[in-house]
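Questions regarding the structure given below will be posed in turn.
Missing here: one protein chain of the complex. Every other protein chain is in place.
Moving on to chain A:
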């Protein structure tokens, strides 16, 4: 595969910061690691990102604490704010940066979620984004009235209908519906606000929406999901994909080409959907220190207990009394996923197959259990001097593998500082990063075309 199949010489690197909330990637044992929940932590990260001229600050979402073996997982950072509420608070103290809330389409209703998102969009002056996720955690439903959960196919069906309904709600107010003079005949023109009525397999909604369109039309739509159904959903409905292909160039390029093909098939220009993979960046000022810094980061992320827990998720049993620096278990995993394993490492695959793969890897490279856990589950992203990493990020974007990156700092709240202080200037020197915010909305930061539904309306008008 060549680097130049989709060369874009002047392309700019877009950066976001992904404040994950729940993960083992944040090194909580470091003395500089702050509270995962105090507002000060979020303020600091958001203001640093804004100082670094980032497009967006992202919050993830999880609606039930993770469990393993029927017990709450106690090894990782856990406990996080409600995303939209927290971003509204950050909107009050930031001026430029986009604010993206991960919100699932399964345990929300369009009338409510669309309204809360456009409230954030209006308060922030057009800086809101919505990372629409579908939630693959079966047990989350137990916290909600609907109970239960939807299977994979139905989740994207619901997500598609959800987005259509949300867009109808966002577009219900005609532009200029609200009076601009206090002596106008009425506050809003009588036919300026339409009722929205939808009856689909998932929804039965009748509502008169209460909010006008924002400076960017409506919130920018992000998607995070990787299955074919997820990719088609993104190609048909969304503006940005928050992908997991942010480590290997070839895989990222292949993913991007797959997405571009799907976007074309959906009848949109192929660059209509931007791709921002999640990634981790480890910087060292001298090339000779890079390897050591990477090792330090990985060892902080993969404590012995965390490694045992990740392997335990595959093996389907508690391994916490084993030696993380010893070998993988000699016995086989519990074959059926009967023990309610609710972690990430297994990822829906057959545990016996994963165990075979991991054993082969351990044997070939003489790896301990902990080293296998690191080798198989870490998505390390980029490591190097600021100059080296700036070259790499620029190459990725200019060869069409991505449009930018969504960085998860491994230290919170201080981890973004060195990215902004050291990496951003290197990118700017290469001409691949903005030197000031040119626009005021998130849609403008990302270089997106106008909101999809509005374009559809306009093209329909042009045809009709």
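Definition applied: a residue touches a chain if its C-beta (ideal position, glycine included) is under 8 Å from a C-beta of that chain, and two chains touch if they have at least 3 such contacts; residues count from 1.
Note that in this section contacts and distances are computed from a predicted model.
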*Out of "Putative oxygenase", "CRISPR-associated protein Cmr3", "Pyruvate dehydrogenase E1 component subunit alpha" or "Predicted periplasmic lipoprotein involved in iron transport", what name does the UniProt record list for the absent chain?*
"Putative oxygenase"
*Decide which residue listed in A:111, A:150, A:281 or A:389 touches the omitted chain of the complex.*
A:111
*Of A:91, A:298 or A:328, which one is in contact with the hidden chain?*
A:91
_Missing-partner contacts on chain A, residue numbers_ = 28-29, 36-39, 43, 62-65, 71-72, 74-82, 84-86, 88-93, 107-109, 111-112, 115-116, 119-120, 122-125, 139, 142-145, 147, 173, 178-188, 193, 203-208, 210-212, 303-306
